[in-house]
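Shown here: the complex without one of its protein chains, the others still in place.
In this document, chain identifiers A and B correspond to the written order of the chains, with residue numbering beginning at 1 in each.
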Amino acid sequence: MAGTQGEVIAAHGLGFQYAGSTSKALEDVNIVIRQGEFVLLTGPSGCGKTTLCRCLNGLIPNFHPGEMSGELLVDGVSVAAETTSELSRKVGYVFQNPENQLFALTVEKDVAFGPENLGLTREEIRDRVDWAMDAAGTVALKDLAPYELSGGQQQRVALAGVLAMKPSVIVLDEPTSFLDPRTAEEVMAAVDTLRRENGITVIVVEHRLDLVGRYAERIVVMDHGRIVADGKVEDVLDSEFDRLSGLGIGLPKVSVLWSLLKRDGLVSERLPTHVESAVKMLSERLRN
Amino acid sequence: MSLRVLNGFKFSSLKTPVHRLDPRAKFLLVIGIIVPSLLFTNIYLLVGLLIVQVPLLMVGRVTKRWLQSLRAGVFLSALIFVVNFFTGPLVNAVALTLRFLLLMTTFSFFFMTTSPDDLGLAIDKVGFIRWLSRRWLGYPNALSFTFTTAVRLVPTMAVDAQTVVDAQRSRGLELDKGNLLKRVRNYIPILIPLLLIAIRRSLELAEALEARGFPGKERRTSLFELRFKPVDYLLLGISLGGIVLSFWVFFHYHVPTI
Partner (left out) sequence: MGENGAGKTTLAKQLNGLLKPTLGRVTVDGDDTTKKSVAQLSRKVGIVFQNPDHLLFSETVREEVGFALKNFGFEPGVVVKQVERTLEALDLAHYADTSPFLLSGGERKRVALAAVLAWEPDYLILDEPTIGQDYQQKERLRNFILQLNSQGKAVVMVTHDVEFVAECNPKVVLMSKGEIVAQGQADEVLSDDGLIEKASLVKPQMAKLFSQLSEFGFPRDVVDVHRAKMLLGEKLSEVRVRVAQSS
């Protein structure tokens, strides 16, 4: 059920100003995201990343009032024409704080919450819950209460709850902020696996480019409400390195290293974005 | 009176036959015990009603906790006994103390063996509550949802409360010093952050709820459903019978305390 040519998200001149605010949180945002893409959305604090995400599932303008301008289509339908409840079937949202998005008394009930709201039959709900819990790796947790879970487990449960809605897009807003590095990597790997196995489009908002950069094919950089860079991760990091540094974005250390070496003329290849490619390129050079 | 008495009302998540009884049937049982204990002061009856619950507590494997909470409630029971001892015959004092213990036991039994989920589901089925919920909050399942969410948040808020106390103590706040007025004022730096955290959490939860399609359609399907089993009907029958019998006896006879 995507729009034209597999476009699952299309924004044209999208703008937004929060009620009571004097400046625009989003200005002239134009972006097209296709089904199955893995997009890394980044930018300094306050650049509008979360605002853009909220527009995708209707939290803006229904939960966060304000003035919206321009056009935003999800699965070919304008968001203005749908309620948050309707949009929740298409766009799932995983929030930053693991615990504040779990409301039921047990994991199983929490995962069932979304489908229950959809008015499905009990068998359908059962199927979806079982599938979602399995896909997110939370079957063993099903009778536990939210406060008994670790942060990583909570995020997986939130993911399961979102999956059970069978959305075509999942937005994750800094999902690993509160997690330790190993758990963060596990969660990101799980998200990527889910995407590849189910064809879900994934948008992750994250400051730590090295964490997500290895899974995301595409990076979108925002600043002051506008999109300032959009393209393949390697391309953008390579061509916009200095500008991104200037914006205060935390670039992967291997990329920083490479740019330092490049400045001294010691290397000339494109910036690596993760350790593996850097190792390969360096080894080749050093073996000569 | 220590906080340990509250332990006797906390749900113990075991899987005993008593836990599996339908909460509505259990609740009617509670009523079925409360009604005669309030209508009559006959000591044999009160002791009998108390004893009858012991096997239920044992099957539910909550006897130890019940005894602990009884021990913690000794102070209040003693108070009741003493007050009545000076205002009436001894047998009355005994009866009223027994009644207090009986009521405490019954409610304790109910809350220890009924999970908040099941309670929420039960509340959700009560027509009156759905009507009230729709009138007041706009959605028929809102009230029961409020209840389950509140229960879900209790342990989380408890952790937050401890953290706030720790944080403020680390700034030199001393909660156990000073006169009464000072001590009350010292709780402001504890209550305000807690309140704000609760508000912020509620807003985040509300956002998450909407992001999952709440409130959705008018008729929400529930994954879990409460269903009466034969034993529940039996319990309902006994309780109802007991209630009716109690009232009939009350209006036709005078039952002495001893």
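Quick note on the criterion: a contact is a pair of C-beta atoms (placed from the backbone, for glycine too) under 8 Å apart; a residue touches a chain by one contact, two chains touch by 3 or more.
Keep in mind that what you see is a predicted model, and the values were worked out from it rather than measured.
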Contacting the left-out chain in the complete assembly, out of B:R20, B:K64, B:R169 or B:R183: B:R169
Hidden partner chain, touching residue among A:N30, A:N62, A:T183 or A:S239: A:T183
Touch with the omitted chain, as defined above, among B:L38, B:I188 or B:I258: B:I188
Residue of B:R20, B:R71, B:R200 or B:K229 touching the missing chain in the full complex: B:R200
Touching residues on chain B - with respect to the absent chain: 160, 163-164, 166-174, 188-189, 192-193, 196-197, 200
Residues in chain A touching the chain absent from view: 44-46, 96, 150-152, 174, 177-183, 185, 207-208, 210, 248-250, 252-254, 256-257, 260-261, 264, 266-267, 275, 278-279, 282-283, 285-286, 288
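The rule we apply is simple: only the chains that are shown with their structure count from here on.
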Contacting residues of chain A [partner chain B, same complex]: 57-59, 62-63, 84-85, 88-89, 92-93, 95, 97, 99-106, 108-109, 112-122, 125-126, 129, 145-147, 158, 161-162, 165
Residues of chain B touching chain A in the complex: 115-117, 120, 148-149, 151-152, 155-156, 159, 201, 204-217, 219-225
